[in-house]
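All protein chains but one are shown at their positions in the complex.
In order of appearance the chains are A, B and C, and numbering begins at 1 in each one.
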Amino acid sequence: MIIIMEPGATKEQINKVVEHLESLDFKININYGEVLTVIAAIGDKRLVQPHSLMSFDGVREIKSIQDPFKLASRESQKEDTVVEFSNGVKIGGKNRPVVIAGPCSVEENIDGLLEVAHAAKEMGAQFLRGGAFKPRTSPYDFQGLEEKGLKYLAQAREETGLLVVTEVMDTLDLPLVCDYADVIQVGARNMQNFKMLKAIGKTNKPVILKRGPAAGIKEFLLAAEHIMYNGNPNVILCERGIKGFDSSYTRNVLDLAAVGVIKKYSHLPIIVDPSHATGRRYLIEPMSKAAIVAGADGIMMEVHNNPDKAWSDGAQSLTIPQFKRLMKHISKLMEVLESEDLTEDIVSYAK
Amino acid sequence: MIIIMEPGATKEQINKVVEHLESLDFKININYGEVLTVIAAIGDKRLVQPHSLMSFDGVREIKSIQDPFKLASRESQKEDTVVEFSNGVKIGGKNRPVVIAGPCSVEENIDGLLEVAHAAKEMGAQFLRGGAFKPRTSPYDFQGLEEKGLKYLAQAREETGLLVVTEVMDTLDLPLVCDYADVIQVGARNMQNFKMLKAIGKTNKPVILKRGPAAGIKEFLLAAEHIMYNGNPNVILCERGIKGFDSSYTRNVLDLAAVGVIKKYSHLPIIVDPSHATGRRYLIEPMSKAAIVAGADGIMMEVHNNPDKAWSDGAQSLTIPQFKRLMKHISKLMEVLESEDLTEDIVSYAK
Amino acid sequence: MIIIMEPGATKEQINKVVEHLESLDFKININYGEVLTVIAAIGDKRLVQPHSLMSFDGVREIKSIQDPFKLASRESQKEDTVVEFSNGVKIGGKNRPVVIAGPCSVEENIDGLLEVAHAAKEMGAQFLRGGAFKPRTSPYDFQGLEEKGLKYLAQAREETGLLVVTEVMDTLDLPLVCDYADVIQVGARNMQNFKMLKAIGKTNKPVILKRGPAAGIKEFLLAAEHIMYNGNPNVILCERGIKGFDSSYTRNVLDLAAVGVIKKYSHLPIIVDPSHATGRRYLIEPMSKAAIVAGADGIMMEVHNNPDKAWSDGAQSLTIPQFKRLMKHISKLMEVLESEDLTEDIVSYAK
Partner (left out) sequence: MIIIMEPGATKEQINKVVEHLESLDFKININYGEVLTVIAAIGDKRLVQPHSLMSFDGVREIKSIQDPFKLASRESQKEDTVVEFSNGVKIGGKNRPVVIAGPCSVEENIDGLLEVAHAAKEMGAQFLRGGAFKPRTSPYDFQGLEEKGLKYLAQAREETGLLVVTEVMDTLDLPLVCDYADVIQVGARNMQNFKMLKAIGKTNKPVILKRGPAAGIKEFLLAAEHIMYNGNPNVILCERGIKGFDSSYTRNVLDLAAVGVIKKYSHLPIIVDPSHATGRRYLIEPMSKAAIVAGADGIMMEVHNNPDKAWSDGAQSLTIPQFKRLMKHISKLMEVLESEDLTEDIVSYAK
């Protein structure tokens, strides 16, 4: 930690800071500059509330040196985390990117869900997604089928062998969702629902943690840290677009560079959700391809058997024929990347 | 709702949209322009997922006309909502702005809390704030005293007569928090924790709903709508700064104009939290005054008996002497505004 | 244009708006709803300041229907614009993406520039970039070699046959820059320097227009419109990252979805600058590949013979060996995309 004192800071003020830090077992090194004095404090920052130092007289600025996340950091674990499932599917590391597809919400008519699930299976996707509990901005929108929806998902899994991804919105529902899901999803608006993160940390269930719309990389990884710190290492990050200043052309801003940043600073797998990021069907194919080329460990997309009648997010859902066409292109892209050894570069750039 | 068709939309495409809307009891009016055709659909938008229309062929854009919030809107209730407490304190309408003061977290040493509470009472504040459950970005930071903290707050209430404001972070804790608090607070990061909003809606407890760091006015009022729709009308909004592109000088960007916007579009009271908005102690006084002059129904600020040793947010907490000085200035300001009839203008600008 | 009246708007207020619009030759269609009255005005919006209508009593909101840009819009020209150079190089349409490479600034030592230029030529780049006039946030930073820098660039062109891209910062310098450059560049911070855009519009010089850090798609295309409206159709757009809320991991947020959006709404070519977008060397390769796969018509990147000693932006510059390695991978990627017909999908997605 670096403490920068105000230009006119007195010896006494400097000493008070130094004593406080020494009492917390920091090793101190002081640079008296002509203009400013700088105190370097080496030790475990986690013992001190760095911001509390800001209230000492004469302190101008505190700069932390170490990343505040620890378990999630590449420093603490060099090897990529790979999340494995009982059927052999793997996310992360050098494994081929996975595909997660399905409707936004699970709806009353299970046939639609099954139709999508069969198409997903046929085209090589590994996961079926679908919301049974739906976070909706408005109370007047469809709120989800809840347990019935979970049952439908389980039935689709039985028929297709796909793994099921579904969202949990509240600590109270966690045991129920865990009973049905292979992967639980934490929505963007719940990324800092810390009580729920802790509860998830106490399960061992793989979890897709979506980036909050206003979350920086540090806050995103610290949310993962909450889960890991409580015992669950199976965290899969998901970039799904951040809030931009103009939502008339895309719903959010897909921050694709975050994939590379995460790979550099963390060992956790990261997938990309172009459906929520853009909110526009015509952008899903190019952004899916871009995500793969940028090194993402998977993509998640919305597919609906009849988007015109979808109960939520129809506009950003692919139809089944669109999805099939996209999967063909994506599979071909993955193949050529692999055969030309271009994935090597992707995977290695973060090193 | 206005549906704008693509320039080359066919008659068939137009008819398909019209039929769909008519089947939902919308009254339709079509304008065939030289370039574009525009369909106006008058009816209850809440019956249709406007975005689902986006997936119809030939549809270019959907524009909604009515605000999506209803119970929270000024249209549905012209009179300002006033939240009243058993001891006669009132928030909203033409009442003098209230002051909510206290430490960020309730800490182990109750004497500090009591010292702050007595100072708050002495200077004319009506509410004591303090977190027993703390949402913390990092799992390594202090997480709150939980029930013990609630008990400390109750003791401070008993000694001073101040009303208690404290945060609830999870549906599971809601009954416990309701037992102790006069007002429950929903933190910014939980603004869209919809399950918890619903549960709060089913109590009758006054609630301070903090604006999410990336929430627009519409999303903010829709979060209030979730609470109101479930039966609880006692919602007090709180502007606490939104995410900006530069956090090196202030923690967030205080969006003070939101006070006026909320007053125009909603009847709910709105208070301002300059401590979290700015994260800088020296900005609390000017921003508190600005909030009052801008028409806020109250201000909420952090005060600590010993900010240097605070377990959280020390840098943005006022010391007790600073708080007393600020309260003197603010009281004087409120008085002169009232005696000069300048509040009238403030209160009426939204009309 | 759609004019939405306030819920309580009177007949007189409605009539006043209608008369005003009819006097401007708009065709009017009124929908009297139960709650709101909506006026649709079909005609040339460009004749009216839509915002001026906002000041009529009883008007609640104005919604424009047509995009405000015209010459730049896909509606006005279905075919992709292709910018051609005398040596046969082409940007846009179905042409292979071009590569623009070179140092941030042209520096005193011409040998470094020539070394980069020869490497660029060798690896298949078509353009050499380098700043002779440098927009610098601080007056204490290097401001550019001005005409001497332009001469160096011209010499590098002579030796290599590369086309020269360089920035113009001021209307006064435009004739000089046009004398030396094959393509002039408008920097992000000058995207709305309208006087300069107009002056550029009066030349016929190809121009790379960089997106402003806070510019929405509409503002971006309107800036292009300023150039086109004044007579110059040779506009190449450049996505270079927008302002985000966290600049600690990347300098800006690369908005890669903008490539697809621009392709849908405009016929102009669009290139991507991953160097400025990310500000991090390790992100240039993955973001370059992602840009190509997303349909960009070119990429622009910073390369320096000795980044440690660069006078500007060293941290985001590739070394020559890094650049060569990246070019090999990118060329391979372009080849496989072409041979597998995967470009077809990229190019066509916007249709």
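Here are a few things to note about the model shown:
Note that in this section a contact is a pair of C-beta atoms (placed from the backbone, for glycine too) under 8 Å apart; a residue touches a chain by one contact, two chains touch by 3 or more.
This one's a predicted model, so the numbers in the text were calculated from it and none came from an experiment.
Under the touch definition stated at the start, the shown chains contacted by the missing one in the entire complex are A, B, C. Across the entire complex, the residue among C:84, C:141, C:179 or C:341 in touch with the chain not shown is C:141.
Considering the full assembly, C:222 is the residue among C:156, C:222, C:258 or C:333 that touches the omitted chain. Taking the complete complex into account, residues 2, 4, 7, 27, 29, 31, 33-36, 38, 40, 42, 61, 63, 65-66, 75, 243-247 of subunit A touch the chain not shown.
Subunit B residues in contact with the hidden partner, per the touch definition given at the top, are 214, 216-218, 242-246, 248-250, 253-261, 264-265, 277-278, 280, 282-283, 285-287, 289-295, 329, 332-333, 336-337, 340, 342, 345-346, 349-350.
Looking at subunit C, the residues touching the absent chain are 20, 46, 49, 51-56, 68-70, 133, 135-143, 169-173, 189-190, 192-196, 198, 212-214, 219, 222, 225-226, 229-230, 243, 281, 307-317.
To be clear about the criterion, only the chains that are shown with their structure count from here on.
Taking each chain's centre as the mean of its CA atoms, C is the chain most distant from subunit B. Centre-to-centre spacing of subunit B and subunit C amounts to 39 Å, using the average Cα coordinate of each chain. Between subunit A and subunit C the centroid-to-centroid distance comes to 30 Å (mean Cα coordinates, whole Å). With touch defined as above, residues shared between interfaces to two or more other chains in subunit C number as follows: 243-245.
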